[in-house]
Every structure is written in C-alpha cells, then in structure tokens.
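Below you'll find the structure, written out as structure tokens, and then a few comments.
Complex shown without one protein chain; remaining protein chains in place.
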Amino acid sequence: MAGTGTAHLRESDDVLVRVENMVVEFPISGGTVHAVSGISFDLVEGETLGIVGESGCGKSTTARATIQLPKPTSGSVHFHGDDITTLSGDRLRKVRPQLQMIFQDPISSLNPRRTVREIIGEGLKVWGENDSWSLDTIDLLMESVGIDPRYGERKPHQFSGGQCQRISIARALVLDPKVIICDEPVSALDVSVQAQILNLLEDMKARYGVSLMFISHDLSVVKNISDRVMVMYMGKTCEVAGADDLFDRPTHHYTRALMAAIPGADVNVDEQVLEGELPSAIDPPSGCRFNTRCPAATDECRTDEPQLREVALGHFVACHHPVTS
Amino acid sequence: MVLIIFLVVLVALIAWVIKTAGWKFAAQRFGGAIIVLILVTFGTSLLLRQVPGEPCEIALGTAASEEAVAECVDEQGLDDNVVVQYVGWSKDTLSGDFGYAFYKNKEPLIDTIEQRMPRTAFLFLYSQLLALLIAVPLGIWAAYQAGKKRRNIPSWLIYPIVGTLFVFGQFVAGWRVSALVAVAFVIPLLIFNFMRAGPSGDTTVNFFAFVLLSIPVFVIGESLRYAFSVERDWYQLTGYAPWSDGVLEHFKSIWLPAVVLGLAATPVYLRLLRADILQNLQQDYVSVAKAKGMSNTHILMRHVLRPSTLTLMTVLGLNIAQLVNGAVVVEFIFDFDGMGGYLIEAVYRQEFFAVQTIVALVAALFILTNLIIDLLYTSVDPRVKASTGT
Partner (left out) sequence: MTETMLRVNDLVVDFSTPSGNLRAVDGVSLELSEGETFAIVGESGSGKSVFARTLIDLLAGNGSRSGSIEVGGRNIDELTRSERKHFFGVEVAMVFQDPMTSLNPVKRIDAQLTEAMRYHLDMSKSEAKDRAIWLLKQVHIPSPEKRLRQYPHELSGGMRQRVVIAMALACEPRLLIADEPTTALDVTVQKSILDLLDELRVDRKMSMILITHDLGVARGRADRIGVMYAGRMMEVGATEALFSDMRHPYTQALLDSIPNPAMPSHSRLKPIPGRPPNLLDPPKGCAFAARCRHARYDCLEEAPPLDGPDGPEGHRWACFHPVGTPEGEAALAANLQDGETATGLPMNEVGELV
C-alpha cells in the first residue's frame, strides 16, 4: 500500500485538476510531520472524487493543499492546465473563487455576526458582480439549497446544523466555482440530515456543473456520492478505483480492513482486524507505510515502497501482495 | 548584600532553567530578557529626559550657585549624549556601582535599595500570601456551591451576620467604620434580595468580592488605618522593623499595610480561581469521576483544583509589578518608606540613573518571576511543554 506513483492519472482534455507527487510537511520541534508524502490524483469535469481514510491519513491536508491552503511543500497542482503552486498574490487570488471549500463543522465555519444573506453574498461583494450572478440570485441560490429566502436576515445560530451546511453550500456555489472541496461535510450531522445534505450535493453538482472532492472517513457515504475513490493511509495512496469497483473488489489489505470494520453492514470481506497502533507521522515506517499492521507484510514490504499499478481496468493499487480473487 | 543575594538567586535560577527546560529554551528566554531589560531602561531614560527641568538645579535647590550646578552637571555627565550616558550607566551598574542619589548628601543608591527593598518585598510577600489564603478556599467553596443544586443560604441569615459584624466591629474599629462597612454591605444586599429569591453561597461570595473590588485601595487603607491606629493603637506608625529586631516586632510593624494590600488583591484571585474551577467542572472527566462515585470534595480537590490554577498563577506573576506601583498608595498611607515611594521621589527629582537602576531591578524581577511561572505551568499541566511555554 501506502505507495506512490502516477499510473492512475488520466490523459484527457476533461481533466480539471491534476495533482502530481504532492508532499506536505510541517516542521515541528524535534522533527518533521510527514502529513502527505507524494500523493497524485486527478479530477475530471463533473466527477466526484472521494478521498477516504482514518484520522491522521492526510486526507484533509491533501484537500487543503490542493487549493494552496497551505501551499504544498513540493509537487504540482495543475488547474485548467496551469500549475497553481507557482502562482502567488493576486494571480492566486483570481483562481481561488473557482476552488471552493465546505467544512465539517457547519456552525463554526460561518461568521456568527453576519446574516445569512451577507454570508452567501460576501464572495460576490469581494469579486464584484459577476456576469452570471447578480445579488438577486442569492435568493434563488438560497431557494435551491432549501433555505427559505425570507430567513435571509437571520444569523447562523438561528439555524440547525443541517441548515447551516446548506448555507455553506450556497456560499460555496455563489462564485460559480469549478471545484468544491467537501471536508467531512456530513460527519457532524445526524443520519437523517446527512442524507438530505448528500442528496443536495448531488443535485447541486448536476445543476451547476461542479466537480467535487469529497473527504470522509465514512466508507458508505463516500461510496454513495463518489465516482472514483482514493484510499489513503499515512499520507500515501493505497488504492484508487471506481466507487462500485472498489467496494466489489477491494484489493488492498487496508481497504479490506476498513470495509470489514463497517458496523452491521453485509460487506463481503473476510474479517481482518487491524493490530497495533498508527505509527508516528514524524518517523513513518520504511517501505510500505502499512507494513507494521498489514497481515500480508513480507520483508519486501519493509524495504521497497510499492508503486501504484493497474490490477483491473481503472483499478489501481499500491501493494506488493494485493488480494486478487 | 542585596546584590550578592540577587546574583546567587540569579545563578541558581539559570541553572534550574537549563536543567528543567534545556539549553535552547534557557538561551532563548534569557536572551529575550536581556533585550527587554535594555529596551525598558533605555526607554525610561529617554522618557525622563522629556520632562522639563534640570536635575542638578532640583537637587541643589534654587539657592545654588551656577558653578555648583555646572560642576554637578559635569560630574554626572549630564551634558553628554543620551546614548553615551546610557552606556556609562550600563557599565557602572553591571560592575556593581549603582552610583548615588545626589540630592541627599550623596547617599549611595545601593544603601537606599538595601534599606528599602526588603520591606517592600516582605510587604508584597505577606499581602499575596494573605490574599491567597483567603481567595483560594473561598474561591473553591464558591465554585462548589455554584455547581450544586440550588441549596441557598437562607437570605435572612445575612442580617444577623451583618448585625454581628457591626456589633463586633464597634469594639474593634469604632462605630463610624463599623457603620460604614455595615451600610456598604447591607444596602446592596437589600437590593439584591429583592431582585433574587435569595443568594446562594456562590452569589454571596461573589457579591462580597465585587464590593471589595469596587472599594479603592486608599479607602480600605485609610479606614483601616483610622480604625486600628487612630481609634485603637493596634498598629503603630513607627516604621518598619526588620527581622533582626525580632519576629514579633517585624510582624507588628507590617501587618496592617499587608492586610490592606492583601484585601485589594483577594477579590481578583477569588474570581479567577472560581471561574477556572467552574469551567473545569464542565469537563467530561468530571462526569467520569462522578460516575465512578467519587465525592464532590474529592473531585474538586484532586481533579479540578490543579488545572484551575493556571490563570491565577499568571496573574500572580503579573502582579509582581505591584511591588513598585500598587504598593505606593499603601506605603504612603502608612508612612512606610518603601521602593514605590522612593521611585516616585526619584522621578520627580529627575534622577535618571537611580530611576533606571530601580526600573532595571524591578523589570528583572518581573521577568524572572514570570519565567518561573512559565516553568511551573509544565508541572501543573503536562501538556504544556517547556519549549512552547511562552
């Protein structure tokens, strides 16, 4: 697992975002945190890419570094063919509206002192009126995400978590972005509300033609919303495949362990309980980073890092001993 | 003598810091401290020179001849460039030569400091100890009461308490003070009682804290001085007696100013501790401890108290600045010749070098105290690492 490589990147005119060998490291006293260590992925127009992994796998950092918050330590991020890691200042600012983000905590990610209409319209104000949007369309947008425009003068705390997440979605959509990065957008919500938001995201994607990067620790949610899924472990890629394909034929031992752990679900995977603790991100294991907990680990896994390779059409895995049935 | 003690303490402290927090941290902090000291003293010297007036003329009086003034200016180097003067002062001070206060018979400054520093230090020490002695138990009790279901102290109980205080106060402090205190407490309490069903233990403590907080120090000081050294002779304004005069004499000479300063600090400490405890009582681990069947006292003392002292410690460290400024009023009321009074006098007389030296001393003390407190954090809360404890 936990390998690198770019075999899964697609050559197509539709590719909107193409991230290659992205590395994000944070210096701390006594070492460096290797948060993301050579991740590559791409996103084609109208696609939803799900990124799944447990806490500390670097999925959020990957998403944030893609929109240059913070800039990655190394690697390239091409957006519409331009490498935005080389941009700075105003030129980067001009790209930003096209890459929007939705956060996990719906209530605290909205300014509590602003009215909902101000929050949604803020982007328009900053960027001046755009051809395709006018201030009137804020109401339209509110309606389309299911918030009654009559409540436009209310503040975020007067809404429930689910409603705040709807407002966040409207805020992200107002600048007519190309890509919306959703960082655990439904993790803080009750299941009944979660379904509302997931459906809304699908609707908005179809209606406004955006692509989504959907970060979550919940495999069921990721499968439901994604076209393609990337499984991450300790800042590395384990497996990349179409959503249904990945769930029908999980090939990487880590992916299989994740699936076997879904509570109460009938998933056709032999049980594999993960032993041991997550290794330190300051001093990650050599070779395959999953080797300390993998049931199939051999000496090769401890020394050589596996590269992503295609095991079936459109199904890529970084493992020396993948499970192929 | 004071200098030697100071140096010994400093060396011991540096050694301790290096031992507990490592070379890098020590170098950072002490380096920073030196820069702060330079900025503070140089800033002071620049500021003082903005004040109109000629120090030598002030020192020698209006009757002094021009030659005498000129000689004085020359001797002090007062016609030199400010930077040159500052460098000269730094050299002298670092070599242990503190110069002298030239307006008073050229009395060496080191003697003044040796004479006045201990009394101010003791005054400060006792007052803070007293404040903590009152504030910590009361703060804990108040927070405990606030965390409990409304088991109020019956409101009518306030009246016999205040009444007893009044009667008792008459014997101690005379009826005027006693009546003043009684009225000061009873009137707001009456209003309070109309507004609420009845104060709980927590609101009562808070209430007294607010009353105490809103009385200016000089009012407390003046009324207590009046009560205890005018109406009664429980405190003689005969001046400070050092330890060498005997323990009893020492305490007799300092207790009232210490009480006044302590009372002024008490409500602040009490409120801080109470707020921190209340906040910590909301934590999940308190629920866990309750679920384990631990008693409330156990939870309060063993779980909550220690992490609740962080803010209190911080403020205690900052309060060391009171060593000069807060004590001035009290020193004045009780005719207590301490550092605060001296500093003010020196500023009025534009004794640049004396002011700079005292400011440097106090600043050094301030920085060191806060450094110690930063290091104490790590022992109170293991999550705070010394390297990040700024």
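A and B are the chain letters, set down in written order, and residue numbers restart from 1 in every chain.
The criterion applied here is as follows: a residue touches a chain if its C-beta (ideal position, glycine included) is under 8 Å from a C-beta of that chain, and two chains touch if they have at least 3 such contacts.
Only a predicted model underlies this, so the values are computations on that prediction, with no experimental measurement involved.
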Residue among B:W243, B:Y285 or B:Y348 touching the omitted chain: B:Y285
Contact residue for the chain not shown (choose from A:V33, A:V179 or A:V193): A:V193
Contact partner of the left-out chain, one of A:A257, A:C288, A:C301 or A:A318: A:A257
Chain A, residues in touch with the chain not shown (by the definition above): 54-55, 160, 162, 190-196, 198-199, 202, 217-221, 223-227, 243-244, 247, 257-267, 273-274, 277-278
Touching residues on chain B - with respect to the absent chain: 147-150, 283-285, 287-295, 298, 302-303, 306-307, 380-383
